[in-house]
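One protein chain omitted, others in place.
Showing chain A:
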Amino acid sequence: MFNDFINQFWPATIDGLAFGSIYALIALGYTMVYGVLRLINFAHSEVFMIGTFGAMFVPFTLGIDSALTGLTLVGVIILMILAGMLASAGTAVALERIAYRPLRKRGASRLAALISAIGASIFLQEFFALIVIPNVFDRPQQGRIQMGLPRLMERTELFSIFGHTVRVDQVLVIVAALAMMVVLDRLVNRTKIGRGIRATAQNPESAVLMGVDIDKIIRMTFLIGGAMAGVAGALYLISYENTNYFIGFLFGIKAFTAAVLGGIGNLRGALVGGLVLGLVENYGAIFFGSDWKHVISFTILVLVLMFRPTGILGESLQQARA
C-alpha cells in the first residue's frame, strides 16, 4: 500500500492540484457572498453549471470539431473563458436580483433565503435539462444526457516529474486558476469596490453611513463570485470535455466544503481549502480506493473543524485590514 502511494504520488498531486484549483475558484463565490451577506448561496452550484454551458456555446456556435493549434487555440480558449464568465456572472446577478434581494428588502430570515436558493437551484437545473440543452444546443430529448466537447486541445506532454507526464491541459487549469486568484486578491484589497466589499462585510450599517451603496456592492459581490465560477466552468470543460445539467451538484458541495475548510469568508482560505481538498481526495483514494474519496474529504473537514472551528486560515473578510 505504501508502495502504491510512492508510485502514484506525483500523478495524484498533479490531478489533485488541477481539480483543487477548480474547487477553489467555485469556493470563492460561496466565501464572498457569505462574507458580505452571511448567507450560503446554495444556487452557486448552478452558476458553475451554467458557466460550463456558456463555455460550451463557443465551440458549438463556431462548429469546431477537431483539435486546434497556435493562436486559434489560444483565441478559442480565451473566448470560452469569457463566455463562461459572462453566463455565470449574469446568472449570479440575476439570482441576487430575483431570489435574494426581494427577501432581503422585506427583512426575511436567512432561512427563507436558503430555501429560496434551493428553489432557484432546482429551477435552473430543470430549465437547462428541459429547455436550454434541447433547444439551444440542439439536443432534443437529450437534455439529461451528458454533453461532450470535441477535443480542442491535444493532450501533449509539457514536461515530466520523476517519469510522470504533466499534460498541457493540467498546467493550463492550475496556472489560470492561480492567475484569477491573484487578480481577485488585488481587486478586493486594492480597489475602491474592494474597499466597499470589505466595509460591508465588517459592518453593513456603518458602511451605509460612510456612503457605501450596499445594493451595488452586493451586486458586485455576486458578479465577481459568478465570474470566478464561470472561469472554473470553462477550465473544467476544456480539461474534462463533458458537462451535464446536474454537474453543479457535486462541485457545489465540494467547493462549499473547500470554502469552510479554508475558513469561510476568507478569499485566500478558499484557495487553500480547494487545493487541500483536491490533494486529500486523490491521496486518500490511493490508500482506501477511489470509492472512499468523498468519505475521506469529509472526514478531514470534520477533523479540521474540531480543532480549528474557523477553518485552516480562519481570518475572514471582515477582519481584514481596511
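A few remarks follow.
Going forward, contacts are C-beta pairs under 8 Å (C-beta built on N, C-alpha and C of every residue); 3 or more make two chains touch, one makes a residue touch a chain; residues count from 1.
Operating definition for what follows: contacts and distances are computed from a predicted model.
Between the listed names "Response regulator transcription factor", "Nitrite reductase small subunit NirD", "Branched chain amino acid ABC transporter substrate-binding protein" or "proton-translocating NAD(P)(+) transhydrogenase", the UniProt record for the complex's undisplayed chain reads "Branched chain amino acid ABC transporter substrate-binding protein".
Annotation: of A:G75, A:P102 or A:G148, A:G148 touches the absent chain (contact as defined above).
Which of A:F60, A:F123, A:Y240 or A:F298 touches the hidden chain is settled by the complete complex: it is A:Y240. Considering the full assembly, A:F19 is the residue among A:F19, A:F57 or A:F222 that touches the omitted chain.
Within the entire complex, the positions of chain A that touch the omitted partner chain are 4, 7-8, 11-12, 15, 19, 141, 143-146, 148, 151, 155, 165, 167, 240-242, 244, 246-247, 249-250, 281-282, 285-286, 289-291, 293-294.
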